[in-house]
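Shown here: the complex without one of its protein chains, the others still in place.
Up next is subunit A:
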Amino acid sequence: MSTAYKNRIQEFKLALSEENIKLKTLRELCFNGIPFEGGIRALCWKILLNYLPLDQTLWESFLKKQREVYSQFLKEMIIQPGIAKANMSFSREDVTMEDHPLNPNPDSRWNTYFKDNEILLQIDKDVRRLYPDMAFFQRPTEYPCQLILDPQNDYETLRRRVEQTTLKAQTVNCNRSGVTNVSSPGKALNLYPSNEYEVLPNGSEAHWEVVERILFIYAKLNPGIAYVQGMNEIVGPIYYAFATDPNSQWKEHAEADTFFCFTNLMSENRDNFIKSLDDSQCGITYKMESVYSMLRDKDLVLYLKLEEQNIKPQYFTFRWLTLLLSQEFLLPDVLRIWDTLFSDEDRFHFLVLVCCAMLILIRDKILVGDFTMNMRLLQDYPISDVHTILTKAKELQDSS
């Protein structure tokens, strides 16, 4: 470790040791990248994402409260409905009761239960392919959720729900289709082809299952958005940062802390995920166009080239902006970009600057390329050195 780097870590430690953390100082430090060492990144993100209060004396009671709130969510949204469902399966004669799984009334809680299952299945498919190029998400967590895994609780877990729903869909569909060449009932159905993550034996759970739970709780609490594909790629890096914290007191609570930080980040980003807002001032269309209007100011020639080729910002900035570039770079680089984004007060404006910087840095290629070449470049961005990109973005910010 170089002396400069050691000094840098010292600076962070100093800033974080103040009883009342000076946000401005911390932001300035974080803007140039946050060290992983000592869990500094995870801690800084919790502050920058407005989760931890600046007054450190409040942390202990605050964290205790938040983590209890999260446990309560798990009980209300996963365990209790799961218990009700488990009881239902035992007493089939109960269908004469007021509310039961076949109740066609839209207010029936079973109606909600089955709707939730659809959301859960969608989340499940996506978290089973989260960052496949690294082993982390398939590995067991050191801190499986005791509440969820408690063998005393006889209930339908999310894991069971996914299995049940998939099985049920297969059986019902086979009957209705009248198709004869389906597999015999005795034959084990290959629900998850080998290319997706497997569930671990009872008593342990993989990191992807934790991410699944976070997304499910978020979907339940935010029915207006529920789950949109790609949200998994926003939770992923936050959870990774928290669940690899070298400090076990923090690491143990990665799930609850990630949930709240993700919720806070989404509160600023959520409009991008709402279809009905797409064409409004706060929607994604406006933001995508703002990348081009900024580019027009910063590099007119490049802007005109893209216009001439009819390459619309929608063709590539949708993913860049909604996922905060998490699909464009490798995870360690995403973490580095997010250090800077999170530390900027107006982080979504800075994201637009980063997008502009990315375009300008490949301007020479774009200026000589045709539509196809340029689209491929933008879909599969060629520069992996995020430091260059962030430096350029800062330069653009300073020149405006």
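Worth a mention:
Here is the rule we use: a contact is a pair of C-beta atoms (placed from the backbone, for glycine too) under 8 Å apart; a residue touches a chain by one contact, two chains touch by 3 or more; residues count from 1.
FYI, contacts and distances are computed from a predicted model.
Missing chain, UniProt name from the options "Cytochrome c oxidase subunit", "NADH dehydrogenase [ubiquinone] 1 alpha subcomplex subunit 12", "RAB39B, member RAS onco family" or "DNA polymerase delta subunit 2": "RAB39B, member RAS onco family".
Checked against the hidden chain, the listed residues A:Leu323, A:Leu341 or A:Ala357 yield one contact partner: A:Leu323. Of the listed residues A:Tyr113, A:Trp250 or A:Tyr315, the one in contact with the hidden chain in the full complex is A:Tyr315. Against the chain not displayed here, subunit A makes contact via residues 122, 125-126, 129, 132, 169-170, 173-174, 176-177, 179, 181-183, 187, 189-190, 193, 195-196, 228-230, 232-233, 273, 275, 278-279, 284, 310, 314-315, 318-319, 322-323, 327, 369-373, 375-376, 379.
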